[in-house]
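Step one of this worksheet: look at the structure below.
As you look at this complex, bear in mind that one protein chain is not there, while each of the others sits in place.
Moving on, here comes chain A:
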Amino acid sequence: MKLAETYRAASAGVSRFLWSSSVQRVKMLALGQQANEGWGARLIIYFLLSIIAYLYLQPLFYIISTMFKNLNDLLDPTVKWIPRELDFSNLRTAWRGLHYPQAFVHTLTIAFVCSAIQVAVCAMTGYALARLTFPGRGLVTFLVILTFLVPPQITIIPLYVIYSKLGLLDTPFVFIVPALFGQGVRSALFIIIFRQFFRTLPATLEEAAKLDGASAFRLFSRIMLPLARSACLVVFLFSFIWYWNLYYEPSMFLRDHYLPLSISLDRLQEVLTGVPAGGGGEALRKIDPISESPKMAAAFLIIFPPLVLYMFMQRWFVEGIERTGLVE
């Protein structure tokens, strides 16, 4: 009785051991010692990433494919991705409808100038929060985070009044002035990024600068800022793209003369069909097949410049993000 029990227990143990070791061997082969070494794991990673990448790229494909479709292709359900003939007239229509050269210059001016200013001002503020001591630093940090949480809708009417009193409406200065004072688009986020970055630098830098008799501003502009190159790049790119795509604030502040691309796109419907878009772009509009292709062409024209910028900068961008240590 006892013997049988022991035998059973032992055999269960042996079989468990054999089973687990063979599983281990298969696992080793498929997964490798580390998660990324085995061919099985790699295959799974590629598979998953490819599916997700397709979902990510699908809207871009949709824009490009629809852009070249003429009305026949658009209404024909058998034409899904590749149009029968490339129709460039949509691009021409969109170019004219957006007043592309003019709107492009406006958007570029706003995005470039504001981003450059934001890099400088946010770096300064972030540096102060990270490395300079003064009473109230904690409070300022808290307030910076708070500004990130304030929805723009709360302050938009008072701001409108302030800007109109200052005569800034319908000029690019309506965006340049807030950027100058550290209140541009998502400035708070950038300040926090810079703060986190400057905190990672060694304290010996300041000591060395002090021994050499350098002033705080010299230290900042000659040593700290060059060290923060990667953080600057990340902030500049983010800021540029967010200014480029900005819609809500321009729709309030730039209504007549200084139209950026996002507002032109909103008004394209009106240009194409003669029917006013009505209210704002936030409401989903009725779709009519005639304006579908030109609108996608317009969308392409709008995202093309930042896309090119991103392609050139992407290597540094990705590396920069890894190196900034956005947060600790």
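Everything below uses one rule, namely that contacts are C-beta pairs under 8 Å (C-beta built on N, C-alpha and C of every residue); 3 or more make two chains touch, one makes a residue touch a chain; residues count from 1.
Here is the rule we use: contacts and distances are computed from a predicted model.
Of the candidates "Acyl carrier protein", "Sugar ABC transporter permease", "Monovalent cation/H+ antiporter subunit A" or "Ferritin-like domain-containing protein", the chain left out of this view carries the UniProt protein name "Sugar ABC transporter permease". Across the entire complex, the residue among A:Val119, A:Leu159 or A:Leu272 in touch with the chain not shown is A:Leu159.
Per the touch definition above, the residue from A:Val121, A:Leu169 or A:Leu259 contacting the chain not shown is A:Val121.
Listed for chain A, the residues touching the missing chain in the whole complex are 31, 33-36, 41-42, 45-46, 48-49, 52-53, 55-60, 62-63, 66, 121, 124-125, 127-129, 132-135, 137, 140, 143-144, 147-155, 157-159, 161-162, 178, 180-183, 191, 216, 220, 238, 241-242, 244-248, 262, 265-266, 279-285, 287, 292, 295-296, 298-299, 302-303, 306-307, 310, 314-315, 317-318, 321-328.
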